[in-house]
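This is the structure, below, for whatever I ask next.
Heads up, one of the protein chains got dropped from this complex, but the rest are sitting where they should.
Chain lettering (A, B and C) follows the sequence in which the chains are written, and residue indices restart at 1 in each chain.
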Amino acid sequence: MSVISPYEHKVCYYETDCMRIVHHSNYLRWFEESRVYFLDAIGYSYARMESLGVLSPVLGAFCDYKSPARFGDTVLIFPKLNEFNGFKFSVSYEVIGKESGALLATGGTRHCFADGNMRPIRTKKEHPDIYEAFKKLLNADVALKK
Amino acid sequence: MSVISPYEHKVCYYETDCMRIVHHSNYLRWFEESRVYFLDAIGYSYARMESLGVLSPVLGAFCDYKSPARFGDTVLIFPKLNEFNGFKFSVSYEVIGKESGALLATGGTRHCFADGNMRPIRTKKEHPDIYEAFKKLLNADVALKK
Amino acid sequence: MSVISPYEHKVCYYETDCMRIVHHSNYLRWFEESRVYFLDAIGYSYARMESLGVLSPVLGAFCDYKSPARFGDTVLIFPKLNEFNGFKFSVSYEVIGKESGALLATGGTRHCFADGNMRPIRTKKEHPDIYEAFKKLLNADVALKK
Partner (left out) sequence: MSVISPYEHKVCYYETDCMRIVHHSNYLRWFEESRVYFLDAIGYSYARMESLGVLSPVLGAFCDYKSPARFGDTVLIFPKLNEFNGFKFSVSYEVIGKESGALLATGGTRHCFADGNMRPIRTKKEHPDIYEAFKKLLNADVALKK
């Protein structure tokens, strides 16, 4: 089992709001950044997947906010592929403060594979390389390297 | 029971992504817009609440995406206050295409009341006017007027 | 000469940053919102233009910030089409506080017409209806109605 480093994101000034914390909507954007990174880390790329006409729209998303992130913080995001059947997949996420080690948020997203007209794609048959890449992600462990 | 019109939002060009649909993170922003509108509609304002030092940070949020919104669409958002105990509250949302009438998404957010240092505020005792405003929202019905 | 009302935008919570003012990047987004509105106001729509494969990418943009907008404010945006030759156009903008009447910002954007492959389009010949719509905008006056 390969060990992948967590995705690292430095909080941007424009991600904060007048409550002086990161606006809650940005966590969904960080989840997305970490998915792109995650696929990259096992040698496949979202951009390549999309150039083949394979999209992975979000069917559902949630986030539970434990402790706010602020400008100046760096956060680590640990994505985990929980389910994948060639047609749909779900990912869960933990957001950890890099310096504090505190759990800032947990969340999840559900996706399908679809073409540009939002018609479903079954990757096992139509895109076996994508199917294999996601199979690898199922067994990937995202953890801080020791 | 008062009847409040749904919140209307015209999809912005910058809200779309290269999948040619609205980026999923924006639904959490629309939910927020509709909360501000909702409180306005019963005669209280978020800006006034914040000027008193009362924040309402998001503890959790979710959205289930049924059908994509696109540039050129106008969406109607129907917020509903489901729970409120003076200290925490939760809101659910339906997003409907204005022209199509189709259900585009459903979602929810959970909040508490807190001061600028993220210490909890009990509105019944400390801010009875805010308490009364939210009590009114519990009984408000958001619906298209006939 | 037709008189068009200014575009009205209520500042969103998520548009603010931890300086407690609207993040400066959002003014470019408001300019875009006002362009879409502006074209709508003379009976043409951006969405229709795009459905014909006519894009209007931004070649340049600037904004001078005079006084910050904050959550709770409503701003009025007065767009003005300054130049249009069928192939390129430029728009200038004034952002005014609705309540205060104060000038908050001025700015401008430059555009061309292009197809999905970013090849230039000459509207006079290829899309006379778009050409006529922009000609009308050249003579439109955006002002508060008395």
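To be clear about the criterion, a residue touches a chain if its C-beta (ideal position, glycine included) is under 8 Å from a C-beta of that chain, and two chains touch if they have at least 3 such contacts.
Here the structure is a predicted model, which is why all the values come from computation and not from measurement.
J.: Please work out which displayed chains the absent chain touches and list them by label.
T.: Result: the unshown chain touches A, B, C.
J.: With the full complex in mind, choose from C:L28, C:I42 or C:A140 the residue touching the hidden chain.
T.: Of the candidates C:L28, C:I42 or C:A140, C:L28 is in touch with the missing chain.
J.: In terms of residues, what is the contact footprint of the unshown chain on chain A?
T.: Contact residues on chain A toward the absent chain are 10, 12-14, 29, 32-33, 36, 45-48, 50-51, 71-72.
J.: Using the document's contact rule, name the residues of chain B that touch the chain not shown here.
T.: Missing-chain contacts on chain B: residues 13-14, 16-18, 20-21, 23, 25, 70-71.
J.: Tell me, which residues in chain C touch the chain that this view leaves out?
T.: 18-21, 24-26, 28-29, 32, 50, 55, 57-65, 68, 116, 118
Here is the rule we go by: only the chains that are shown with their structure count from here on.
J.: Compared with chain A, which chain's mean CA position is the farthest off?
T.: C
J.: For which pair of chains is the number of C-beta contacts greatest?
T.: Of all chain pairs, the one joined by the most C-beta contacts is A-B.
J.: How would the chain A/chain B interface be labelled, same or different, where same requires over half of its residue numbers to be shared?
T.: Over half of the interface numbering overlaps between copies: same.
J.: Using CA atom averages as chain centres, what separation in Å is found between chain B and chain C?
T.: Centres of chain B and chain C (C-alpha means) sit 27 Å apart.
J.: Would you mind pulling out the distance in Å between where the CA atoms of chain A average out and where those of chain B do?
T.: It comes to 26 Å between the two C-alpha centres.
J.: Can you tell me which residues of chain C touch two or more of the remaining chains?
T.: 13-14, 71
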